[in-house]
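Only a single protein chain was left out; the remaining protein chains are all shown in position.
Order of writing sets the chain letters: A, B and C. Residues in each chain are counted from 1.
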Amino acid sequence: MDLTFDATEAQFRDELRDWLSTNGPGPEPEGEDEQYAWRRDWQRKLHDGGWAGVHWPVEYGGRGATMVESAIFYEELARSGHPLPANVLGLLLGGPTLMVWGTPEQKDRYLNPILSAEEIWCQGFSEPEAGSDFAAVKTRAVEQADGSFLVTGQKVWTSGAQYSKWCMLVARTDFDAAKHKGLTYFLMDMDQPEVQVRPLKQITGEAEFNELFIEDARIPAENVIGGVGNGWKVALTTLMNERAGLAFGLQVRLRVMLDELTEIAASSGQIEDPRVADTLGELHLRCEILRLTAYRGLTATMKYGQPGPEGSLTKWMWSETNQMLTQFAADVVGPEALTMGTKWSYELLRARGNTIEGGTTEILKNIVAERVLGLPKAR
Amino acid sequence: MDLTFDATEAQFRDELRDWLSTNGPGPEPEGEDEQYAWRRDWQRKLHDGGWAGVHWPVEYGGRGATMVESAIFYEELARSGHPLPANVLGLLLGGPTLMVWGTPEQKDRYLNPILSAEEIWCQGFSEPEAGSDFAAVKTRAVEQADGSFLVTGQKVWTSGAQYSKWCMLVARTDFDAAKHKGLTYFLMDMDQPEVQVRPLKQITGEAEFNELFIEDARIPAENVIGGVGNGWKVALTTLMNERAGLAFGLQVRLRVMLDELTEIAASSGQIEDPRVADTLGELHLRCEILRLTAYRGLTATMKYGQPGPEGSLTKWMWSETNQMLTQFAADVVGPEALTMGTKWSYELLRARGNTIEGGTTEILKNIVAERVLGLPKAR
Amino acid sequence: MNFDFTEDQQEIRATARDLLASRSTWERVRGHAEAGAQDEALYTELGGLGWPGIAVAEEHGGQGLGMVEFVILLEALGEACAAVPLRGTALAALFVEHAGSPGQQAQWLPGLASGELRGALGTWADGVGELVPDAVGADIVVLLDTDGGASLVPAADASIEPVASIDPTRRYARVSVAEGGGVELLTSDTSEALRRAEVGVAAGLVGVSQRALDMTVAFVKERKQFGVPIGSFQAVGHKAAQMLFDTEGARSATLFGAWAADADTDQLPLGAAMAKAAASAGGRTTTAAAIQLHGGIGFTWEADLHWLYKRAQLDAVFLGGPATHRARISALSAERVVAATR
Partner (left out) sequence: MNFDFTEDQQEIRATARDLLASRSTWERVRGHAEAGAQDEALYTELGGLGWPGIAVAEEHGGQGLGMVEFVILLEALGEACAAVPLRGTALAALFVEHAGSPGQQAQWLPGLASGELRGALGTWADGVGELVPDAVGADIVVLLDTDGGASLVPAADASIEPVASIDPTRRYARVSVAEGGGVELLTSDTSEALRRAEVGVAAGLVGVSQRALDMTVAFVKERKQFGVPIGSFQAVGHKAAQMLFDTEGARSATLFGAWAADADTDQLPLGAAMAKAAASAGGRTTTAAAIQLHGGIGFTWEADLHWLYKRAQLDAVFLGGPATHRARISALSAERVVAATR
């Protein structure tokens, strides 16, 4: 057991810190489009510095970093206060999925533009009626005489859709096959009028996500990933990669916020109230347990190929702790935390989504009960 | 809206307080049997004073008290520190069930000995395999040529069985009928060697409950209550009466304990710690809300024949609050609360049963979801 | 012992809820909230019905009813999430009536009671009141010191600077005394007024919780996942049951506080602290649970749940959050217990 970074890891971290301290995206501009362009430029910078596909194999243009180094990357990025690269879904989900399921031609064609942020990717899994239930996917892809597919349907929670070239789309190709079986995984070109993007405004007032309205969009045969009818398995690969590294960044963001809150409580004297200190103590405890548990999961994954029981817990821990923290901030920070346009009020509202996005806490608990504890499937 | 007692209610309370201050069971003896005899004597005293069947109609020998007065009775009894009468199940469950479902002969025969504690009643509903699931009752009652029944099976959680003359027994008489339909409600004579009582020791080390082992016990035809095959409905009447009045006593017991704990926290200075004060505040709040909600339910029952949505919440509230209180006492009272033989340690252990006995909290939440909120039956 | 509304009170409740159900639909609330405006037409109508003055004495132009009637209206307004500054007016009237001089009462109460004048209530420290609800457009602002004193600031003497809180169904402002402006102190003890105000704020939170629960129950009965209504999942049903638990508990406490104000003021301090503690905590948890049980939809702007969540956040801390009031409950209970054992 060694809970420090070894020499290689420490060197990686130091090199990265150095780089991040002298390289950055510059000041954040006003306006959503401008901010996206700024994050795209930032990814180009990262790419030029060799920091874009940290965990990608060298053969695909990545840095070939270990999982720990990848975790360090997202931790340090969060600590630096710099934003995530624009094409985060391509880097974390699309690329790794292609590496498993793509043909040599597909890898050649798609991987490099992901790294360079030349082509942005988005994810088209969720549907309004389907929620967490993949079997209920209704978007239809009908094969044409020329082997291409015509797709019609609606997708939701598609972040970055308005900037994306490619959408990882799961659609139904076999309408008779039961549940998961008739699904196929496509790469859909977003540059066609048959795909309409409508921003989906959230509780925060921002439109971080979009709805996609697809009507007879065309996808050529060569854009099927992993074979027709195999969409469920391919999608699972994507889902397994979801947040794998990102979790470390989220955890550090939480820690940074908590430290800031602690600072406010200390400088305002509120920390002298044992009730305030008690809640801060609980938050620090949860935050630290989250970090440790994430690393335990990482070690298990590296050693045994999959995380141990603790691996299923980190997203649940993070989301609950973040909600607890942002709610508590409303008490400690005071009126500012309930005033529009402040960081604290944004975080308070945004945190509500944490226990929903990327699998609701209820679904995560089902998964823990069934897959980790081996209980019979919930009824 | 009037949250004070009206003149009649106040007079009832004052009269009762007077009586309780000059009448009591005397000092509690050592030994389980002796304690039971003492509570039986106490019930005789209550009966002689006209306080045994407070909520029973006058025609059945009761006092004909209103529901509020009945609540006052259990509140005042708890406040006085005197014990419950020995035949509490006969008074609260058996008698009222007979009043609804009994024949005139049955009422004549059984009601008076309940009041006088001459014949003690116990309840034989639960079975080891059945738990909260009535449909799973396995105890069999087979009709004989002479119309009597031979009963074989096992019951559990039967309190006072060793002192009881009659057992309210639910058994299966039709083995083909589905689920609840083949059940019949009997009065079984406990004075027969075919019924064996075995004490069931609990986490506290005491045997508050028993198991019943029944092998070919005989029940004459006239001891069927409410007709053969109607057992589920009759049992529901019993269950509906369960704790109706008792709840008020439990609520006052909670308040008395909380006041004692507050006293300890105040005199030891611990209440100066805002964390301690905070938890005490929460407990006082819950305790008072419990009382108010119980009275809201009572008003609704008196006015509309059934409690409103709040009626299903009181047992849940009480059990959770009692667990929270007794756990907190371990921190405030200190070592004494973890030492065997003290009141606080007994309460800490005993409280674990509160969220299980009389319907687990999980079952209660199901009931609230389905019957109060009208959600589809849980799957 | 009769823990139910009188027939008159039931009538008031039904009428108020019916009226708001038709006048303060989500469409209308959303329209005003997005425009950063109050619903002037509705406010005028409610003024005409005498709502702001329901608990103001008849001699001052009010309806002379009690706090129970007052909380019935405030709960209904919370339930509808109505974008009207009525609460501010009614709370300001409470302070003028219970702590003002006869002159102040004569000057302000008739106008506040009829809704022709608008009031606001807030807290201030170092001469500045942050996030004072309903202050924009108010004719008079009552500002509470941390030590229990209260000041009356006419709009003409005040600097009222609109601030967008996260709850746009009310208009908030930063209030201070304008240069050269004057402040009148309310000379009588303000604690009776403040306790009533706490109960009133709690009532609005109970309404918010109730609405969150009702919307959630309706949604989970309809919404299907894995082929069945999600309301049939225990995880959903039990969370909804907990919402009921929190809502009804807060309602019991709030009704107790209102009744105590009307009939047994010795119990008002405890009742008010109980009401505000329970309703503040309940308002936060029920609205958060409502969003959770709606899943992704619940997190969207269109779902309307967020208005409830945001209002609950502001109301939960207004006049003291749960922890403040739990501390008061604890102190009052300890006082009682210690007195009894002496």
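Here is the rule we use: a residue touches a chain if its C-beta (ideal position, glycine included) is under 8 Å from a C-beta of that chain, and two chains touch if they have at least 3 such contacts.
As the structure is a computational prediction, the values presented were derived from the model and not from experiment.
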item	value
Shown chains that the omitted chain touches within the full complex	A, B, C
Touching residue (missing chain; options C:Ala235, C:Ala263 or C:Leu332)	C:Ala235
Contacting the left-out chain in the complete assembly, out of A:Pro83, A:Pro113, A:Pro274 or A:Gly358	A:Pro274
Touching residue (missing chain; options A:Leu150, A:Ala207, A:Ala266 or A:Met340)	A:Ala266
Contact partner of the left-out chain, one of B:Gln35, B:Thr152 or B:Thr360	B:Thr360
Candidate in contact with the missing chain, chosen from B:Val58, B:Ala177, B:Ile203 or B:Val256	B:Ile203
On chain C, residues whose C-beta touches the chain left out of the figure	233-235, 238
Chain A, residues in touch with the chain not shown (by the definition above)	1-6, 9, 68, 259, 262-263, 265-266, 271, 274, 277-278, 280-282, 284-286, 288-289, 292-293, 295-296, 298-300, 303, 309-310, 313, 316-317, 362, 365-366, 368-370, 372-379
Touching residues (missing chain, whole complex) on chain B	126, 128-133, 135-136, 156-157, 200-203, 205, 275, 323, 327, 330-331, 334-335, 338-341, 345, 348-349, 352-353, 355-357, 360-362, 365-366, 378
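Keep this in mind: only the chains that are shown with their structure count from here on.
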item	value
Result of counting contacting C-beta pairs for A-C and B-C, higher pair	B-C
Rounded Å distance, chain A centre to chain B centre (Cα mean)	53
Chain A, residues touching no fewer than two other chains	275
In chain C, residues with contacts to at least two other chains	233, 236, 323
